[in-house]
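Note sheet for the following structure.
Excluded from the complex is one protein chain; the other protein chains are retained at their positions.
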Amino acid sequence: MRKKVLEVQDLKVSFHTYSGEVQAVRGVSFDLFEEETIAIVGESGSGKSVTAKSLMKLIHDPGEIKPSSKVFINDANILEYNTKKLNEFRGTIVSMIFQDALASLNPTKRVGYQVAQSLKLHTDLSNTEINTRVLEMMNQVNIPAPERRIRQYPHEFSGGMRQRVMIAMALINNPKILIADEPTTALDVTVQAQILKLIKKMQVQNKMSVIMITHDLGVVAGMAERVLVMYGGMIVESGTTRDIFYNPKHPYTWALLNSVPKLNSDKSEELYSIKGSPPDLLSPPAGCPFAPRCEHRMGICNRLMPPKYSSEDQHTVSCWLMNDKAPKVDLFKRIEVGYNG
Amino acid sequence: MSKTIDNQVDVYLEDDFKFDKNVSDDLETISRESLTYWQDAFRRLKKNKAAIASCIILILMIVMTIIGPYISGYSYTEVDPMARNQTPSAEHWFGTDSLGRDLFARTWIAGRVSMAIGVIGALVNITVGLIYGGVAGYIGDGADKLMMRIVEVIGSVPKMLVIILISMILKPTLTSLILALTLTGWIGAARMVRSQVLQLKNFDFVHASIALGSSPWRIIKKHMFPNVMSTLIIITTLTVPGLIFAEAFLSFIGLGIQSPNTSWGAMCAESQQMILFYPYQLLVPTILISITMLCFNLLGDGLRDALDPKLRK
Partner (left out) sequence: MAKNILEVNNLSKYFRAGKKKVLKAVDDVSFAIEKGETLGLVGESGCGKTTTGRTIIDLYNPNGGEILFKGKNISEFSKKEMLQFRKECQIIFQDPYASLNGRMTVKTIIKEGLDIHNMYDEKEKDEKVYELLKLVGLNKEHANRFPHEFSGGQRQRIGIARALAIDPEFIVCDEPISALDVSIQAQIVNLLINLQKQLGLTYLFIAHDLSMVKHISDRIAVMYLGSIVELAECDELFENTLHPYTEALFAAIPIADPDIEDARENMLIEGDVPSPIDLPKGCKFYGRCKKAIDKCKDVRPEFKEVKEGHFVACHLCD
């Protein structure tokens, strides 16, 4: 049995704006085990990025993590940490890499300095030892000629290289958990492949757990063992990668999978597209967030939030269709709709 | 097959598990009311109490400059040697000056000149600036470089020097004063407009318009101007105080508006020698200049905040 390294319980995050309270995350719970890679997949407005940032308590005013939320790492609720403890745990136990490496690096400081910072803050190593470690790290992330590169500035690096620098910074203290928030979305496809391969390699080497936030189902299929599908601030379905891709039970998951053309698909077949747009989180619907756009919507879906049902081991679905009273629906039966119905 | 994990509801309604066939066909509707950019900006401006107060005060001032000279019963030119240098009283609400003229009437006539110089001067500045900056920005390349070099040369000449020289050369009428003050003043507006136009040029909606077959003039008129408007309004409001003050300065050195016409600055100049004896003569125009400048500044700041789309929510 693998050990649990992270447990999230009922995470709720809201943003207080001029128009009102935007409920970005509305009750998310999940676990993360040793040495596993999970993916949190969703589109804009699903709450996946906010969830990721909450795991390191990186939410600031006007955002608020509701007090009932709990994030347990090593049996301690990090949401209750004071600043000192937070600074100790960030970068050492949990690290994060972001989408835009250029915005995350300080343009006025040399790269070597920035990578070394994390070591300086959390260890007592001497300058020589730090330097050695930095060079070692740069080698591990496949940055060629590291002795020359550490003296350069971020703008002298290409997008892919910058992302590698971010990975070096994040992993230099050997964290147990790496959170990757859309790390390759801004990169070219060939560079993306390299970075994903690198993350996989480092995960195995450092025996880490990885949480991959993405909207790209292809990346999910290639990287993750388990997948959490988010919509409208909640997890609508979760399970192993094979469960989600080959046996999706939530209409949204199914729709998402069918919006992506397969490379060997029949061109005359229309792509399945979900009508409408993601929900307004200022006044979220009372029932299931996906109900307004769902082809299989029932009366209760508009009225009440569906509970979490489990089918097979580890495969959970929040959908009223799973209720014993619901009619049996075969999601794989093709639904004939045009682009504007 | 399915087993629930979380809490479950006990009471189900009759239609709960029947398919909801009401296709919500208006998945594309927008529920919130429509607000134009200007309506939204006005709404935000209303929340800025300082700006609204300034606006009201300025409106009152302008009304006073129009009707003020008539309500005191005295004319601003009427000289009364018997009533010289009187302190404010029931007869002369602001007192009289060294020639016995009613200061209340004079103050508001002077206000006309100061405000006119401020507002007209600002409008001239931005009109010239708009055209110059707009053309330079839109054409770009060589023409832009040349035009900006000219701007830099003009900008490097000390403004006050130019103003003084022009005032000495031309006869000191209202028109020539405005000319002197705006000869170098349009540069700031030109620079701002040019930089905005340069940015706007790269937006795809401009490319779309070109691809549809728009002429350059049409693009400038329909796409550039509206987007530059907000900057211009802000610049206008913030330029006015500077012009009022510049005119006051000119009056102080004797180059401003001449008798019998007067401006607040001229009144300050006249009365500053007698400050120890008749302080009220200096106080009144000074306070009015200060209030006007403050109000324009507060209004301008408020407008800048209200019109900046990035500050929305």
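Which chain is which? They are A and B, in the order written, and residues in each are numbered from 1.
Rule of thumb we're sticking to: a contact is a pair of C-beta atoms (placed from the backbone, for glycine too) under 8 Å apart; a residue touches a chain by one contact, two chains touch by 3 or more.
Everything quoted here is computed from the prediction, not taken from an experiment.
Every shown chain touched by the omitted chain in the complete complex is listed here: A, B. One of A:Phe33, A:Phe72, A:Tyr153 or A:Phe245 touches the chain omitted from the figure, and that residue is A:Phe245.
Here one chain is not drawn; of A:Glu147, A:Glu270 or A:Glu312, the residue touching it is A:Glu270. Touch with the chain omitted from the figure is made, among B:Pro81, B:Gly142, B:Pro158 or B:Gly213, by B:Gly213.
Listed for chain A, the residues touching the missing chain in the whole complex are 43-44, 158-161, 188-194, 196-197, 215-222, 241-242, 245-246, 255-257, 259-263, 265, 267, 270-275, 277-278, 338-340. Within the complete assembly, residues 26, 28-30, 32, 34-37, 203-205, 207-214, 218, 222-223, 226-227, 309 of chain B touch the chain that is not shown.
One rule holds in what follows: only the chains that are shown with their structure count from here on.
Centre-to-centre, using mean CA coordinates, chain A is 49 Å away from chain B. Of all residues in chain A, those touching chain B in their complex are 17-19, 275-277, 292-293, 296-304, 307-311, 316, 320, 322-327, 341. Put simply, chain B touches chain A in their complex at residues 1-9, 12-13, 15-20, 23-25, 27-28, 313.
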